[in-house]
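After the structure tokens below, expect a handful of questions from me.
Omission of a single protein chain aside, the complex is shown with its protein chains in their original locations.
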Amino acid sequence: MRYESPQSVDDAIGLLANGGAGARVMAGGTDLLVQLRSGMLEPELVVDIKQIEETRVITEESGGFRVGAAVAGAELNEHPRLPKIWPGVAEAFDLIGSVQIQGRATMGGNLCNASPAADSVPGMIAAGAIATVAGPKGRRELPVEDVCTGPGRTSLGSGEFIVSFFLPERPARSGDAYLRFIPRTEMDIAVVGAGVSLTLDESGVVAAARVALGAVAPTAMLVQDCSSALVGTSLDDVALQALSAAASAACNPINDKRGTIEYRTKVAGVIAQRTAKIAYSRAKGE
Amino acid sequence: MARHHITTHINGDEVEFLCDTEQTLLDVLRDELHLTGTKEGCATGDCGACSVTVDGRLVCSCLMLGVELEGKQVSTIEGMADGERLHPLQSKFIEHAALQCGICTPGVLVAAKSLLERNPDPTEIEVRFWLAGNLCRCTGYDKIVRAVLDAAADMRGAAA
Partner (left out) sequence: MTTNDENKTLKWVGSRPNRPDGVDKVTGRAKFGADLTLPNMLHGRVLRSPHAHAHIVSIDTSKAEALPGVHAVITGADLPLLASEFVPAGEAMVNYGDMCRNVIAREKVLYDGHAVAAVAAKSVQIAKQALKLIEVEYDVLPHVIDVDEAIAPDAPVLHDHMFTAGVEPKPEKPSNIAKRVEFKLGDIEVGFAAADIIIERDFNTETVHQGYIEPHACVANFSEDGQAELWCCTQGHFVVRGYCARLLGMEVSKLRVTASEIGGGFGGKTVVYLEPLALALSRKANRPVKMVMSREEVFRATGPTSGAKVWVKMGAKKDGTITAAQCELKFQAGAFQGSPMQPGAMCAFAPYDLENVKAVGYDVVTNRPKVAAYRAPGGPISEFGVESVVDEIALLIGMDPIELRLLNGAQEGTQAAYGPRFGPIGMKETLFALQNSEHMQQPLGPNQGRGIASGFWFNIGGDTCANINVSDDGTVALALGTPDIGGSRASMSMMVAEELGIDVKDVRPMIADTASLGYTFLTGGSRATYSSGMASVQAARSIIEQMRERAAKTWDIPLEAVEWEDGHARPASSNAGEFEPLSFADIARTMAKTGGPLVGSAALNAQGAGPSFAAHMVDVEVDPGTGRVEILRYTAVQDAGRAVHPSYVEGQVQGGVVQGIGWALNEEYVYGDDGTLQNAGFLDYRVPVCSDVPMIDAKIVEVPNPRHPYGVRGVGESPIIPPMAAIANAVSAATNIRFTELPMSPPKVLKALDEAALPEAAE
């Protein structure tokens, strides 16, 4: 196995394009190294993107934030402004693994590892985050919900990798949140995850909503029916019931060691409700 | 294939070593440099026994490649005491019987030190969540948490 740590995006693209199927991108490495150790992956080339400045910084842009794909969770949560503006995005990222993992794990890695249960992904989808993808044909913008196509699979082409994410300007009277269900208090993979971002009108009625669910389908997904259940309501019991029903209806999970279909489907509704309540109270400035 | 030649700093000393691409920081510490105070409990980032800091950031050394170390500052359990003076956390762990078998202890101490550097006055809950990535199977965590809280109080007292 060869290791390269290019200094520029173009060098990384060149290495990845030449390496083809035998090349893997490494950001924080918290998933990749486990897969290497177990023998699940045996790449010929590992391209460490952390020497590329652009992947390592958070900058304010167009009223929003651009977050480098290789920014570690701890770095994002130590940012003076981002966690205050997008608390749901920050708390979702912060839930990945231990403090030790937070020192290394990145948003780019969490997304491109393409686990259906990746915690940061529903938070980003709810926030309307856009990935900037660089590749041999130049750069393109891709909504986060369109990156993963199935467990372990992405829509990125040969030689492509994610350089950064753009979190848009936060509208007035809006708030976001992420909750997940795990059996312990820490260190587990999400059994169900829900990210909710809400914008209210002046009377406190939900004007716009984005609800994303994780760990209940082959990929994390934006659930339009959940959003529809909330828009036009003040998050009364009827709206929350409708949200819960829509969340459960959207589930297409599997039975595995982490949860049953029945359990995930039921708890998706419960967690979606709890998350929406937090997002709503944040939107109201409470 | 040629091994990588890396120059880095470990516990303040400049150190050079050769490693294979596949070797993790943990492998390098234990097998190449014989710094065996850092322990392998899982090699998957789930137990924290291999905790060290790299450029001041707490990490699992099993989840970092040795080749990534060029020019970094690594701190391990071997560098925690100041000469013959134990770090207050080390003294408090002994005093509070916060270890039984001792295999998780180096990782827990390194993690706890990292906490107190950021938060000199943590609550019990903050200690518990900070140490959630450090498994201990012997103590039930009770005496570990007490030792960390007591060390923090002592260190605040000494700093005041």
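Which chain is which? They are A and B, in the order written, and residues in each are numbered from 1.
Definition applied: a contact is a pair of C-beta atoms (placed from the backbone, for glycine too) under 8 Å apart; a residue touches a chain by one contact, two chains touch by 3 or more.
Not measured: the values here are computed from a predicted model.
The chain not shown here makes contact, within the complete complex, with A, B. Touch with the chain that is not drawn comes from one residue among B:Thr8, B:Gln90 or B:Ser114, which is B:Gln90. Set against the missing chain, the residues B:Thr8, B:Thr53 or B:Thr76 yield one that touches it, B:Thr76.
Touching the missing chain, out of B:Val28, B:Leu99 or B:Met155, is residue B:Leu99.
Looking at B:Val54, B:Val67 or B:Leu109, the residue that reaches the missing chain in the full complex is B:Leu109.
One chain is missing from the display, and on chain A it is touched by residues 38-39, 181, 183-189, 191, 256-260, 262-263, 266-267, 270-271, 274. For chain B, the list of residues touching the undisplayed chain reads 20, 22, 30, 34-44, 46-47, 49, 76-78, 80-81, 86, 90, 93-97, 99-106, 109, 124-125, 127-129, 131-146.
Just so we're on the same page, only the chains that are shown with their structure count from here on.
The mean-CA centres of chain A and chain B are about 29 angstrom from one another, to the nearest whole unit. Contact residues on chain B toward chain A in their complex (touch as defined above): 1, 4, 21-22, 24, 43-46, 48, 51, 54, 57-60, 62-65, 67-68, 111, 114-115, 129-130, 132-134.
Put simply, chain A touches chain B in their complex at residues 1-3, 5, 28-30, 33-34, 36-37, 46, 48, 50, 72, 74, 97-101, 103-104, 185-187.
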